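Omission of a single protein chain aside, the complex is shown with its protein chains in their original locations.
Up next is chain A:
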Amino acid sequence: MPYLGCEETVKELKRALSNPNIQADRLRYRSYITRVIRSMTQGLDVSALFMDMVKASATVDVVQKKLVYLYMCTYASHKPDLALLAINTLRKDCADPNPMVRGLALRNMCNFRMPGITEYIQQPILTGLRDKASYVRRVAVLGCAKMHSLRPSTEIDPSIVNELYALLRDPDPVVMVNCLRALEEILREEGGVVINKPIAHHLLNRLKDLDSWAQSEVLIFLMRYRPRGDDELFDVLSLLDEFLQSVHTPVMAATLRLFLRLAAAHPAVQADALLRARGPLLAACGSASRELRFAGLCHVQQVLRSQPALYSGQYKRFFCGYSEPGYIKLRKMEILVELVNDENVVLVLEELKSYCTDVSPELAQAAIAAIGHIGRTYTEKCLDILTGLLALQQEHVTSAVIRTFRDLVWFCPQSIGAVCRAVEVCGENPQDTEGKQALLWLLGMHGEQISSAPYVLEGFIDGIKAELSSAVKTELLTAALKLFLCRPAETQDMLGRLLHYCIDEESDMCVRDRALLYYRLLQCGVDEARKILLGPESDPSMTVLAGRPEEPVGCWASGFNTLGPLAGADAHPDAPPADSSAQHCHSTEEEVVSKPPCQPGLTLGPPLSHEAFERLWVELRVLHRQTLGFPPPAAPPETLQAVLQLVKVQALAFSRCEARPWKAYVCARAGSTLVLAELLHGDPAVPDSQDALLLSVKQRPENLQAIRGFVSVLKTSAVQVQGQKSVT
């Protein structure tokens, strides 16, 4: 919101900041800097003061430093050349004895959004990762992620990735979680941070030390992990058990989601978890803050999709309070409909009835629709209530009731008689489009049972000139024709008038064409028309009458505890919140967990130790053996190691280059599989290895596509090494 006189303000501030008298007075100087920040917040462009602010950053006053840094972070991208001037001060601060100053400087340096900054921040970040104060380490770890986001297209530096994996063992819990967050961002292209068994177990054991935010994030990361075998699975679940009952709603929900995911093959365990999470979820629904209550209700709705009976004993918890906001009331009503059973139906209906007179028409109509929904099972009770509501003679109520009647008649043919009597005595007609359509449909469909039908219809036909909605006109045409077929004497005259008007005067094509169609149909003879219009309907018993089928838990578990459940279809019709980024997240998760074969590319993971390699090598059998069509590269081991690291292959051991037999051991990760390989040359015991390299590959878990990818990567890098040699 730039306001008038902004240039004046900037000039005045500039004058003040460069005034040596003010610079000498610390407090006054700071108050001017505060004014700069205030103007910045209000949307004023104060980037012209950059030079003066850079000068102000050279101070010992921490508050002033913070203010200036805030300013610089905002405008650094506009003035990259000037921002470079500030870098020196910042780098000096990174070596300050006070950890707070170190952390502050590092954090803000990383926040500068300008392209050339990376070269200046790399060194301080690496130093920060090994700082003795955890505060600085926290900042440095996230700094790695920021550095990556500045240049997302550049190669990932494997040394940083390794360092971050190592820092997962940091004693400070926040550093550990920040590592996960940073790795996730850096390795996003490759499917995110790899959670293998040691990491998963480490995370599970540290879970207790974390604060609630970190806990719920770690629980989401753990979704990637697949325990091997049931024994490990149940160990993991029992570790997670206490969090299911826990503390903060987000943690509880995240645990539940993880439970459902891990125990996907054990429906009994899933059901048990849902039962145990019932208490905490209900607590969230009764929480003091309405937003959390809303979130809780949305999640209960998800659970109800597979286990409607789980909450029916607690139906009273979902009664609405008078002062609750509309969005909560709507959700509660939807839940109440799901919970109805023989025992509570009377009380629930009583409750819903009292909502029908709510001040907000939207809520009142929702309550009526809810009663209609219950009416599909408990028809008589609901019909009484709905008929009673007509006596209120409220426009919006009548309209909603008529609409509910229409649906009810369709689902429960036994209610036709009662509905017709109710419509008969209803003194008032709905005024909104949908209500009119419903009433017309009822009149047309069951006109023979409603004695006043022709008179009501006549009212509509007389007022057709004033009718705006073409949908209502079309419905009116159909209703008039149907009524004519069963009560011709009373209706013939008005049908004629209606057809005449619609064909001659109506401007809406749809309505006109429909009228013409009916006209010609009648020309073919009344019997023909009757055959077509009043032909046998589809059997309503074919449709699912009451109650949805119970869905398997898997249908909704993947969206649990995300934004998905909170976004009802009606809440945001234009933009579904499970937007592309959300879907993207999901799909990457899916890929990592269930379809590693689709990922031939190699990924970076935590480095494998020599002992672990040896153990695995002995344990596994050779899956694939092939000769590579070239001799061993004659480069020194360091070069080979560097080349392999570039293509994300970890080299564990090499023979010297002139040794015979020549051997090398390497390993790599592809998605969630681990590839181990041996390269052999000139071993007299193995004839294949005499004149070319022999490659033996072992793998866990098996995945042939990954092996193919690995071999091709190895070949290209070998060619590269040869090429380099020939150039030199």
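Quick notes on this structure:
Here is the rule we go by: a residue touches a chain if its C-beta (ideal position, glycine included) is under 8 Å from a C-beta of that chain, and two chains touch if they have at least 3 such contacts; residues count from 1.
Methods note: contacts and distances are computed from a predicted model.
One chain of this complex is left out of the view, and of "Dynein light chain Tctex-type 3", "MHD domain-containing protein", "Ubiquilin-4" or "GDP-L-galactose phosphorylase 1", the protein name its UniProt record gives is "MHD domain-containing protein". The hidden chain makes contact, of the residues A:E242, A:E380, A:E448 or A:E638, with A:E242. Interface note for the absent chain: among A:D358, A:D384 or A:D407, the touching residue is A:D358. Among A:M100, A:A309 or A:L704, only A:M100 touches the chain that is left out of the view. Think of the hidden chain as still there; on chain A it touches residues 1, 30, 34, 37-38, 41-43, 60-67, 70, 96-101, 103, 107, 113, 132-136, 138-139, 142, 145-146, 149, 171-172, 174, 177-178, 181, 208, 211-214, 216-217, 220, 242, 245-250, 253-254, 279-280, 283-284, 286-292, 294-296, 316-317, 319, 321-323, 325-327, 351, 354, 357-360, 392-394, 561-564, 566-568, 571-572, 575-582, 585-586.
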